[in-house]
Structure formats: C-alpha cells, structure tokens
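With one protein chain held back, the other chains of the complex are shown just where they sit.
As written, the chain order gives the labels A, B, C and D, with residue 1 at the start of each chain.
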Amino acid sequence: MTSLLEIAGIGKTYRARERTVEVLTAIDLTVSEGEFVALVGPSGCGKTTLLKIVAGLLPATVGQVRFGGRPVTEPPPGLGVVFQEYGRSLYAWKTVRQNVELPLRHLDLSRARRRELVADALDAVGLGAAGDAYPWQLSGGMQQRVAIARAVAYRPRLLLMDEPFSAVDAQTRADLEDLVATLWKRYGMTIVFVTHDIDEAVYLSQRVVVLGAGVSGVQADIPVDLPADREQIGTRSSARFGELRTRVWTQVRRTPESEMV
Amino acid sequence: MTSLLEIAGIGKTYRARERTVEVLTAIDLTVSEGEFVALVGPSGCGKTTLLKIVAGLLPATVGQVRFGGRPVTEPPPGLGVVFQEYGRSLYAWKTVRQNVELPLRHLDLSRARRRELVADALDAVGLGAAGDAYPWQLSGGMQQRVAIARAVAYRPRLLLMDEPFSAVDAQTRADLEDLVATLWKRYGMTIVFVTHDIDEAVYLSQRVVVLGAGVSGVQADIPVDLPADREQIGTRSSARFGELRTRVWTQVRRTPESEMV
Amino acid sequence: ACGGNDEPAEASADGLTTVRLASSPLGHLAPIYLAQEQGIFAKHGLKVEVDTETSDLTSVPAVLAGKVDFATGDLTTLIVARSKGLDVKAVVPASASTGKEGADYGALVVKGDSGITSAKQLEGKTVSVNVLTNIAAAAAREAVRADGGDPTKVKLVEIPFPQAPAAVSTGRVDGAWVVEPFLSAAKAQGAVPVGWGFTDLAPDLTVSAWYAAGSYTSKNAKTVTAFRDAVREAYAYARDHEDEVRAKIPTFTEIKPEVAAKITLTGLRDEVSRQAAEKLAGYAQRDGLITTTPDLDELILR
Amino acid sequence: MKALGYALGLPAALVAAWWVASDGSTNVFLPPLRTIVEAFRDVWFSDTFARDVVPSLWRLAAGYTIALAAGVVLGFVIGRWAVPRALTGPLLAYFRVLPAPVLIPVLLVAVGIGDTTKLVVITVGAVWPILLNTADGVRAADEVGLETAAAYRLPRRTRHLLALRGASPQIFAGARQALGLSIILMVVSEMLMSTDGLGFTVVQFQRSFAIPQMWSGVLLIGLLGFGLAKLFELVERRALRWHRGHTGQLTERP
C-alpha cells in the first residue's frame, strides 16, 4: 500500500486575545491508500483540529500535511467530510435531498445517476422517506444521518468522519457502522474516523491512533489485526477484540486527566 | 414517593406546508419525585419532542402534562435542561463562566455563593481552566460539558437531559455519569435522561422507558432493581446488570425499523 | 437652440422657430398659455414648448447648458448669478409689482391680534421669507425700512410660502413675507398686511424675469427679440382680458377657480426695471450674497 | 502602515485624478479642485465652523441617538411579538414613504421651527433601517437559545436582552445604515426652516451660486461621514467580536 496521507510534525496553536491554546505538537502520522484509521482521544485533545488541518480547512502552525505526495493547502479533490457540528453543516434552505445532492453537482454525473446516488444514500441511512423535509424538521440523529448520506453519496477517495454516529441510537449506530465498513471495502476508500467509542474504533478500523490529552502528540498507534470480515456479534465477542479494546483503553486512560474529578 | 410528573395521553403532530408528521400518540408516564428515569428509543422516535413538551416549551397536540399537580403551560420553576443541540444553547457572546452563571443570577444567592457554584460545576466537568473562553473557542465535547455544568450549578428540582454525553470520550463520560448520579442522590433531584447508550440507561436509572419507532407510545417501562450504590466496574459486570441490559435491548430491537438497511 | 450660427435655430416644418421655456407651473404662466392659444407666438414666428419640470434649483444650469432657451428667475437671483460670472440675461419681466401700494400680490403680514400694526414694530422680531437668497428677503426688509425701521434688526428665517400662513397664525413667526395665493389665505386666517415691500422697492419692480444665456441672446438675436415682443403682446392681451387670465390659472395649477377669481394678479410690465435692480443689488451686497455689484447693463438685455 | 496605505490609496488616486481633470475647467458648476480647496480653507477655517458645523454636529448626535433608541425599542417590540407586528405593519409602511418636505407642514404647526423640528426630521428618517433590522434580527433569534432561557425561567428582562444581543449583528447593520442616512438628513433638515448649520450654509452657497464654496461643503460632509464611520467601526469591532469568533472570522483560513 502506498501512503496517501503524510502528516509530518504538525503543531497547532490557537491564538486569541483572551486565550492562547497550544493544541497539537509534533503530530506524525502516515495513512496508506485504502486504510481505515480510527482516531481516539479525550475531549478537547485536538482531534477535530487535526481533521480540519488534514482537510486543508485550517492552517497548521508548524508542520506539513501531504496528500498523494502534494502539500495540502486547500481541500484536496475526492475529499468527503462528516463534521462534528452536523447541524450547522446542513443548509437550512435546502431540503434533505438537495443537501445530499449538492456536492455531486460539480461531479461529472448524469442527472439520473445523481438522483440514484442520492436516493441510495438516503435509503442506506434510513431516511428514504425524509428527502423532502428540511433539516430543521428533523431530529438530531436524523440530521446527523443526512450529513453521513451526503458524504457517502459523494464516494470520496478520502473520507474524514468526526464522531459521525454520536447522535444515533445503538441499533442505528450498528447499522451505520456496517454501512461504512461495506462502502469502505467496496470502493477502496481511505477513512479517518474520530470516535469516542473505543469498541467502535476497534470494530471498524485497521489501526487505532490515540491522541493524548493536553499538548499532545500521537500517544499510541495500535494495529487492529482482526480478520477483514467483521460482524457485530461475532467480532465483538472474540477474544482478540477484547484484548485490543483493553489495549486501547489502557492507552486512553494513561492520558493525564488531572483536571477531572 | 409522590408523583412529580404526570404525562397523560400526550400526542404530537408537526404540521408544515410540505410535510405533516405524527410523532407521538397517547404517551402515558408518571415520574415520582426524586426518581431517575432513562428514556431510550430509536432516532427520530420523539424523545426530544416529549422532553420539550414536558419542559413546557412545546405545546402538545393532545393530552396533558402535570408538574406537581399543576398543568404545564410554561417551564415549571426549578427546571434544569441540557439540550441535545448543546452548541446552540450556549450564548456565543458570553464566556463559559457567564453562560454557567446566567441562570443563577435570578436566584436568591449571594455573589460569593454564585461564584462558588459556578467554579465547582466547571471543575466537576473538567473545565476549571476554561472559564474565560468563549463557546466558539471550545471543542464539541467541551461545549457539551459547559451545558452540563450550567444545569448542574443550577441544582434543579427536575433535570431533563437530552443525550448529554454524546460528544465526550468514554473516560469523561464515565466520570460525568458518576457526577450526575452523585448529585442526584445528594440533592434528591428528579431526572429524566435521554440516551442512546443502553448500558448507560441501565447503569444510571431506576427505570428505563422505551419509546417505539414510528408513531409510538411507550413500548416498555422496565424497573432497574440494581442496588442504589453503583460503581462503573462492579455494577456493569454484575449479572443483574447483564439481564437488565438484555431486556432493554430486546425491547429496543422490537421496534419496527423497516426502513433500515 | 444651442448650436448653429444664427437663426433659425430650430425651424419646424411650419416655418416656426421652437423656443423652450422652463418655469414651475405658477400663475405668471397664464399670459403665456393664453398667448399660445391666441396665436400670438405664432404671429411672431415662434412655437413655444413649456417645460414645467424645472424648478428654481435647476433652471440656471439648465439655461446655461442650453437645455432650455428661456426660464424664469427672480431678479435678485439673477443679479447674484451674474455677479458670480454666470452668463444670464434678463429679457423681459415674468412677474412684476402691481405698483399699487395696499393692493400688490405680495405683502408682509402679521397675526391679526398680535398687537403689531406696523412693519417697523417687527424690529427684533422673526419674519419668514420663502428663500433667504432671493427677492423675498429684500422685499421683507424694504417693507420695514420704508416704515422707518431698521431692516438689519429683523431676523429672517426660511419658511416655504405654503406654510407661511400657518406659521403666522400659530405664532411660530411674528411676520411673514407672502405672495398670492397665500396672501389671500393668510388674510382669510386673520392675518393683516403691515407692509408692501414690492412697491416699496420700486413701483415698477420686476419681481421675476424671463432670462436666457448671454451666448444664446447673441447668437439668436432675432428669436430673442421675437420672444420679447410676443411676451409683451401677450401681456397687453392679458391686461385686457383679466377674466381669461383668472380662468386660465386653475387649468395648470391646483388653485381652485373661486380662489383664482379673487386673488391679486401679478403686475405685467414690458421692461425689466433697472432702478429696482440697483436697489436689489445693494441688498444682495449687504446680505453678503455678492461682493461686487455686477454690471447691470450686462444683466438686462437692452 | 499597510492599513494606512489601503485607507488612503484610492482616495489619493481619486483626488489626484480630480485635480488634474478639473484643473483649467471653465464650467462654473464644476470648478477646479484647486479652487475648491482654497474655498474650503476660506470657508471652514473660520468662525463658520463654530457657527454652522457645531450646531449641525449637535443635531446629528441627538437625532441619531434618538433614532437608535427608538429604532431598537420599537424594532424589538415588533420583532418579538406578532400582534404589535401585525398591528403596525401597514401603518409603518405608510409613514416610511413620507419624505421630509411632506412632513414639514405638520411639523411646523405641531413642533415649530426650532431644533426640535430638525431632530424630528433626522429621527423619523433614520429610524427605519434600525427598526426593521432590529425587528428582523430579533425575529430570527436562535430557537435553542430562546428555549434555554425560557426553560431556566430567566426573568423577562434578561430574556429580552438575550434576544437583543443575539440580534446585535443585524442591529449594527441598521445602525450603520442609519449613520450615513442621518448625515444626509441633517443636511436636508437644515435646508428647510433653518438659520444655521452645515446644510443651511451649503444650500445658501448653492442658491447664491457660490459653487466652489458649495463643493467645499460637500467635501466637509464627506469627511464628516468618513470620520464617523471610523468611530462606528471602532465600537462595532468591540461589540461584535463574539460574532466574528462564532462565524469563524477570527480563525485563520489557509
């Protein structure tokens, strides 16, 4: 596998009058083409920040991101994103269907094909009937699924997902996990996936990267050597799964959280 | 225990030009003073809607909610809420500290006491150092914790929480669960808690109420007979916990989700 | 009629030269309209187009830029314009004092029960005029002076004529310089005239005049003469047919026929009064509107 | 330094172009800039400034302040409650179209010819952008923010203030519009029934064909507008910093 994404020495400091925060220091990470990487770490450690830098939406203070060998200065082609702030990333003036369709409109697709992609994506996230609704007519979980459908319909080469299932129920979550896993395999996408659910990270990914709290670099990079064909009940109850999740847990807990009660 | 909250025959239909959705039908539910009720159900089934009706923020189409015997037409006194859309519920022009302090300012508290309550609440959610930041300078999880701190500092009589831990990492989530449990016991609050995490519902509550998908009434009402003193590792690994979570799971899965792939 | 060497500037198929006149639709246009109907202009080889979409604000630049050939302007304004080097020439009066003290179409009025009975008593008081920089200010001051008062002690303030009667009767000002139809309106509301500034300035006072650009008068001398002659003939007709004048006014203003039947009409004179112009130039200089008196021979077309 | 370059670059170029293009102009109505600048010095570096500009500034400040207060209060009431909004809708649309010269007759009778009339003209003309923007801003207040305030039973006053603060970006849009308008209205109000002021003086210049002096007045009005706009920006930058943060304008973009 060739490396698609090279993150080299990335550091980020937010400067404002009231408050200057150094968030990331010296992040080094390489993601291969077609890889599925899960990113975990405590709240506020800089996962979203890193994702935005990778997407070319936020300049790093130091360091460089390369995508397919080229330095990233703007969002690279073939990028799909599901933002943590899913609500704000949907356009209130567009229906669900229009929201999902928007990124497809500048791709070279026939209208029929575009329609089909949109319909499939909405069906896949269980919103086949809500295409004509506006985002503000949907529940939180439904909005989040629209954002997922938009990314999925786009068939990106690199998919960045920032806690994409945080607002859906357990059953739906499991279904969506399997959906993403299927699409990943079918289309050979590269996925970087931020989650707070360690089981989910292990279940989905080939590698779990743990970011530390405070000013943090990569704290651990744990390969997930589970078989390629995974399945909710079988995989999660396997012994290897248990070991891996414990390993990740240990790493996450090792992060100093002196602030917590 | 006297009943604090009586929800009788509540139904809700959203009407709009494009789309009319009947969300809830004939919801009956009674919550006693000091009770901790968890509300679970698939995405889009009407949990948030029900919570807003209970809070007196949204009129029901049919039925009535009574709080302490009185019909609810506006938010009752002593109500604390954590909205699912935590980001939008924070005021962007106020610092974290000011956001938390706001509801306290019209209570009969000395300034010193108010300061103390705010500082304690922020410490409790791990944001002791972020008091002077503005919401838009915080990560998603941090924003959510500010909303929690605001509710906690307020010491409400009835606390409504809508997926309050959806954006925080596992470790922080466990800590916050214990924080809420402690405060509940210490102050005798009544809590209605929406979550997608069935383990969390069982771990925290005295009763798990399951809402069904589609036009739904209460599908199941499962008492949680775990000992009052609970603790993350011990309780969750107990046999009774396992039985209860399986019972809830079974109920949640029974909801027809024909739409899902 | 701006280009070309000499006449005919714009001769139409019927052999008539078109002249464009600009004036607000006020009473002084009545003789012009009558003359048009009577064929007086045609007799002088002219066809008249009246542009009423021109106001005091725009007429001088419109004339100088050749957008219209003749426009009306009050004599003070023309004097001031001339002294600032603007090439305007007064051709023939457009409105003039009736020359009859006590029966002119403009007067200085006060509220009936104000206790003021003479113009002199307005010393130290506030008097309104429609525009501070035109002939009205001079007329108001002259009324006070003619009564033996010190005109510099009158405080002038600008209030449009239509609001002047109300300003007087509600006591917002102590006196007001008004012209018809507001003079009649003010009287109807109990105001009384205490001075007749127009006749005080000069019995043959030219209040406003038809003027043209100097360059136009030199290039189109024949047309200008024809125009002046036609207007004079129009005035002669109007003097003999006052009823027709009174009947004409309501057709192009909003003045009601019953009002038009009673108001004092403006005087109609053939010559721009040179003597009055000197007096007005003096006032303009005293009021700081001009620093040097213009050559009045340049201003008034012989 | 760079900011100064941006601020002065275009004006300098325009002034230079004007200077060159107008030099040698013989059109009385378009005098050479050189003459205008001389007139500027003669007219405004004298006691005219104290006699005319000072009262104008006072009227402007008072009229604008009243418009601001009235616009925000009325706009708030109209934005927040449907009944007053429906009740006043056509009425306000009626009053919005009345230009100052039409108001004068009524004002003369009701208020007189003093400064009050001018304040009324400025206020009545400048209040609309503030009023409409406040009403629309308040009406668009974020639902979740309002629900949060309601749930915590924040006192009425606090909830109103929150709605206002949330609407402040749009209120500032109205206030900014009204600033430019107020200066124009100050001039217009002084054209009628006045004896002093910048507008009065400029109109007297205009009517007495003192064209360079008139242009110098136009320059002064422009400079005044520029100065006040800068002052306004200073206040706005402070008051709306949160909004720039919230909308990501304080975050660097690649």
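One rule holds in what follows: a residue touches a chain if its C-beta (ideal position, glycine included) is under 8 Å from a C-beta of that chain, and two chains touch if they have at least 3 such contacts.
One rule holds in what follows: contacts and distances are computed from a predicted model.
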Problem set entry | Listed names "Monosaccharide-transporting ATPase", "Phosphoribosylformylglycinamidine synthase subunit PurS", "ABC transporter permease" or "glycine dehydrogenase (aminomethyl-transferring)", with the criterion being the UniProt name of the chain not displayed | "ABC transporter permease"
Exercise. Taking the entire complex into account, which one of D:Ile36, D:Ala173 or D:Met193 touches the absent chain?
Worked result: D:Ala173
Seminar exercise, completed: Considering the complete complex, of C:Thr17, C:Thr126 or C:Ser169, the missing chain is touched by C:Ser169
For this session: Using the touch definition up top, pick the residue from A:Phe83, A:Phe165, A:Phe193 or A:Phe241 that touches the left-out chain.
Result: A:Phe83
Seminar exercise, completed: Among listed residues C:Ile40, C:Ala90, C:Ala226 or C:Val259, the absent chain is touched only by C:Val259
For this session: Check the options D:Pro129, D:Gly197 or D:Pro212 and report the residue that touches the missing chain.
Result: D:Pro129
Seminar exercise, completed: Interface residues of chain A toward the undisplayed chain are 52, 55, 57, 74-75, 77, 79-81, 83, 85, 88-89, 91-94, 102-103, 105-106, 134, 136, 154
Exercise. Of the residues in chain D, which ones touch the absent chain?
Worked result: 3, 6-11, 14, 27, 29-30, 82-83, 86-91, 93-102, 105-106, 109-110, 128-129, 132-133, 136, 139-143, 169-170, 172-174, 176-177, 179-180, 183-184, 187-188, 191, 199, 202-203, 206, 214, 217-218, 221-226, 228-230, 243-244, 246-249, 251
For this session: Since one chain isn't shown, list which residues of chain C touch it in the complete complex.
Result: 24-26, 52-55, 57-58, 60-62, 65, 67, 160-163, 165-166, 169-170, 181-182, 184-185, 188-189, 253-256, 259
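In the analysis below, only the chains that are shown with their structure count from here on.
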For this session: Could you work out how many touching-chain steps separate chain B from chain C at minimum?
Result: 2
Problem set entry | Identifier of the chain whose CA centre is least distant from the whole-structure CA centre | D
Exercise. Can you give the whole-Å distance between the Cα centres of chain A and chain D?
Worked result: 49
Problem set entry | CA centroid of chain C to CA centroid of chain D, Å | 38
For this session: Provide the C-alpha centroid distance between chain A and chain C, rounded to the nearest whole angstrom.
Result: 83
Problem set entry | Sequence positions of chain C contacting 2 or more other chains | none
For this session: Can you tell me which residues of chain A touch two or more of the remaining chains?
Result: 14, 16
Seminar exercise, completed: Seen from chain D, its contact residues with chain A in the complex are 245, 250-254
Problem set entry | chain B - residues contacting chain D, complex | 52, 55, 57, 74-75, 77, 79-81, 83, 85, 88-89, 91-93, 102-103, 105-106, 134-137, 154
Problem set entry | List of chain A residues in touch with chain D within their complex | 14, 16, 56-59, 73-74
